[in-house]
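With one protein chain removed, the remaining protein chains of the complex are shown where they sit.
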Amino acid sequence: MRLINKTPARAGAVFLAALPFIVIAIAYAIGSDIRLSANPQDKLLPAPSTIWDTAVRLFTEPDKRTRDILLWKDTWASLIRLGVGVAVSAVISLTLGMVIGLLPYARAGLSGFVAVLSMVPPLALLPILFIVFGLGELSKIVLIVIGITPFMTRDLAQRVLDIPREQIVKAQTLGASSGVIALRVALPQILPRLISNIRLSLGSAWLFLIAAEAVASNVGLGYRIFLVRRYLAMDVILTYVMWITLLAFVIDWALRRLSRRAFPWMEAGL
Amino acid sequence: MRLINKTPARAGAVFLAALPFIVIAIAYAIGSDIRLSANPQDKLLPAPSTIWDTAVRLFTEPDKRTRDILLWKDTWASLIRLGVGVAVSAVISLTLGMVIGLLPYARAGLSGFVAVLSMVPPLALLPILFIVFGLGELSKIVLIVIGITPFMTRDLAQRVLDIPREQIVKAQTLGASSGVIALRVALPQILPRLISNIRLSLGSAWLFLIAAEAVASNVGLGYRIFLVRRYLAMDVILTYVMWITLLAFVIDWALRRLSRRAFPWMEAGL
Amino acid sequence: MAQEKTDFKLAWSIYVGWMPWGYLEDSGIMDKWADKYGITVDIVQINDYVESINQYTAGEFDGVSATNMDTLSIPSGGGVDTTALIIGDYSNGNDAVILKGEGTLADLAGKPVNLVELSVSHYLLARGLDTVGLSEADLDGVINTSDADMIAAYATDDVEAVVTWNPLVSEIMGSNPDATNVFDSSQIPGEILDLMVVNTETLAANPDFGKAVVGAWYEVMSLMAAGDPEALTAMATASGTDLAGYQAQLGATEMFFDPAAAVAQATSPDLPATMVSVAEFLFDKGILGEGAPSADYVGVAYPDGSTTGDAGNVKFRYDATYMQMAADGAL
Amino acid sequence: MSFVQVRDLWQAYGDRSILERVNVDVAEGEFISIVGASGCGKSTFLRMLLAEERPTRGSIRIDGGEPALEPNRERGVVFQKYSVFPHLTVRDNLIAGQSFGTRWGALFGGAKAAARANADDMLAKIGLNHVADQYPASLSGGMQQRLAIAQALIAKPRVLLLDEPFGALDPGTRVQMHEFLQALRDETGMTVFMVTHDLEEGFKLGDRVLVFDKPRWDPHDPGAYGATITYDFDARDGGIPFQHLNPPTTKDITDAL
Partner (left out) sequence: MSFVQVRDLWQAYGDRSILERVNVDVAEGEFISIVGASGCGKSTFLRMLLAEERPTRGSIRIDGGEPALEPNRERGVVFQKYSVFPHLTVRDNLIAGQSFGTRWGALFGGAKAAARANADDMLAKIGLNHVADQYPASLSGGMQQRLAIAQALIAKPRVLLLDEPFGALDPGTRVQMHEFLQALRDETGMTVFMVTHDLEEGFKLGDRVLVFDKPRWDPHDPGAYGATITYDFDARDGGIPFQHLNPPTTKDITDAL
């Protein structure tokens, strides 16, 4: 039988899905053990038990000085920045995308500009951003916005253009003005795409957040990673990396669910 | 007449396309002028003429010590890293994507793993990369690879899955083995998608490249930007940012052309 | 001309000699002194040192903790007239050239060196190479490496030598038995000065600002001189180490606990020579900017009124007045 | 005077002529079928009737009015595909037919209730009341086209334009749709233009069948000349004309005198 026709049974599939994670865990444990037996003070690959202890400590023990649990404070700060940045980008790109997609005049004026903007490397602009927008929350949010908005705008504009011409014409024959077409034909059909766009852009958003927090901040997940990087506290870094991965996963999952719930008409055909 | 039905004439469209760039240039010139009249030595917003002089110097004048023109050296170094990183990612993601998309066993084992990998923030892993892969070219390339491969793999696997089942069945009725189906049915249809995937990922690739060069390097576009940040040489930074934007634009355009040329069957329907 | 105002902002970043700034803010000592003069002073910690100076240069802050070298290159070179309000310490072993394995400074020839380019580390390396008759061209290049990744960098095989500062120096020396300190700042005493610099115009318009900051600083200095465990522990934690580790770092720092000692440093006859050598280094690296026709393009003024460099373009001033007030107990 | 008046209509894209010298008069309430080879310009003609495009030359007037600049409520349309809004339920699609002309594209209060009742009446008439709350994607192709036609009609257009409305349906469904359309039309007396590929369908449904073709042909430059109406059949009464020319009754004669 051809390989492409061979399907694992349910139990096999679960095992297979777990396999790569198990392999990595074992490889890590062995690597860590080798290094630690050579140099017990090695910080690069802390023993899994050390990571676990560190994780427990980070999640539960409050900081002596401030009485806050730093990890939660960092998480909170970062998520707020991420949320605001992504929300602002969503609003801007939705508006611009609709305008560019619907109005030929706006398209002529803005689509080239947005295309060029989307090629500007935002990290290279970081120094400028900090100087223009200061070191507060604003510049971090602006970095996220600058980083992900042009791409989202381009994609949404394209999606608006992809709405079958027939629908736009039909709406006009029903007497719809440009505003009504934007609001009642284009907007609802573009919203699910906005969500999948946000899902796509979240990876970059995290990246920009971490980069911005690394440079200027006193709280946040990226800040903490950057801070302890100086001392090579890999147990803390790994805990934070796994925590960020988990957060990213949960956010992605939540958005996917939201999309399913909010736009039943997309699934109706299935 | 509705706004959505109003179309600019050709001349108007050209003017409109140029408008945002002109507005930005004028706004910059005014801002720069205001700051410079307050402090003639201000480095934050150098006069457009200064930027022009700097750009000319950067592009033409060799470094005193090494006799190289630094900008070209930086460009060359960065492009090589980018090119190798993207090429490696392309090969890996193409292979993995095909395997995951075609073989149910591989799908069961790897798709969850790749999904989790794509959520890991690569920037946070930078210290680990440096230690494992050294400070040389390798770690920069690995950062790019780690940064963009999971996303590309997921997308390509999905595209392989999107190949109509009918085609796969048809190939089997023509006697094709799994290998032939991969090589002669899936691969050619996935290649154009690979290119658009590369185009999508290039933004992130630049990002990772700049981040890696900022951390440890002695040549490269990102290195230079972060180095001259030390003395706020905004004229240099702006020149480099515009240069990177131009490079990104040209690469994107070249890939789009390549795709059109290489895959005539995608356009044949139009 | 800067106006009189009552709200001020200072920026600082993590470094042994600057840890008191964080303590000043957290302990309320700064507020106490600010209240005394009827002003407020906000002290903000910034993760990235260069960014903090850039922000000051762009006008976001009224003052920033910086070294003499970076003050000359970034704000003064950028036309922002800047005054060194406090000389906190000089590096006395805090910055070091570290070689992997046995060897001496001369063994650097033909090897790559990892450091934060254009920083005091770079300057230290240049000064060190001078002493053994080498120049940067004799090395296999310098590789710009972020200070945050210096420890990780040292752990990799490609790296043969690094130049960096504390707490990274002690971290590297402590966890790598094969690391050799081949040259450090104790061999160029008084050349790497850690300052609190403020905008000259702001200071001139608001002398109370200077008084409050200097008064608060020396209150903490006296606590540190007395070995106050609470203050030292707080600083140690904030810098990511423990009390013993922090004290070890302090050992390599010549802190001017006594304002009189700082005044002495500011008025030291060696200072102009140091600044000239720093300016030459900066010019040599092209850091003074395009407008700089020569190394003495930016003028530096000293407490006695003398200057080095271009006397018509003085942008960097050493001012001992406020430290002198502290020494006299006049604050 | 005729209701729809097409005068000397030309259309060219670049230097490719598509239509030339199209002239036709249509009375109110007539059902016009349009047939012709693929690519000859049938859809182009319909787009001009719709005012989605403006002709290079000539004019189209409805009821003697000015030529329209863009699609409006006078002209209803149903395309082969994408004629309903996928994000609205079946009922909301019909409500949209009544509400899109308002300021915000939505109705409130009493007007909303009235539109809803109206929509439900229409749904009952077209036999879709059992799927009122479903989304179009879950409907069969035939049901979608029924909905599309109802949606166009509920906005009370003066002419209805159909571009191969049944082209994507299978033969059985097609026959049902013919009956549906005929019944609707008998009821409303709407003026209809329908493009179709299927000659039989055209003759079955239309009062007149217009055939588009190129009367001139340059073998060296196929794009040089455009198509026009080459035949205009009377398709009433099975295509046999003069059936109504019954001999006058005595009453007719006395009335006339």
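By letter and in written order, the chains are A, B, C and D; residue numbering begins at 1 in each of them.
Everything that follows uses one rule, which is that contacts are C-beta pairs under 8 Å (C-beta built on N, C-alpha and C of every residue); 3 or more make two chains touch, one makes a residue touch a chain.
All values derive from a computational prediction rather than experimental measurement.
Of the options D:7, D:112, D:197 or D:236, the residue whose C-beta touches the omitted chain is D:197. The chain that is not drawn here is touched, among residues B:56, B:91 or B:174, by B:174.
Residue in contact with the omitted chain (choice from A:5, A:39 or A:95): A:5. Considering the full assembly, B:183 is the residue among B:14, B:27 or B:183 that touches the omitted chain.
Summarising the interface, subunit A meets the missing chain with residues 1-2, 5.
Within the complete assembly, residues 167, 170-172, 197-198, 200 of subunit D touch the chain that is not shown. Interface residues of subunit B with the unshown chain, by the touch rule above, are 164, 166-167, 169-177, 179-180, 183-185, 188-189, 263-266, 268-269.
Throughout what follows, only the chains that are shown with their structure count from here on.
Set against the Cα centre of subunit B, the chain with the most distant centre is D.
Computed centre separation for the pair subunit C/subunit D is 82 angstrom, with centres defined by C-alpha atoms.
One finds 49 Å separating the Cα centroids of subunit A and subunit D. Within subunit C, contacts with two or more other chains are made by residues 54, 58, 148-149, 152, 155.
Residue positions of subunit A with contacts to 2 or more other chains are 44, 127, 131, 172, 177, 214, 229, 232.
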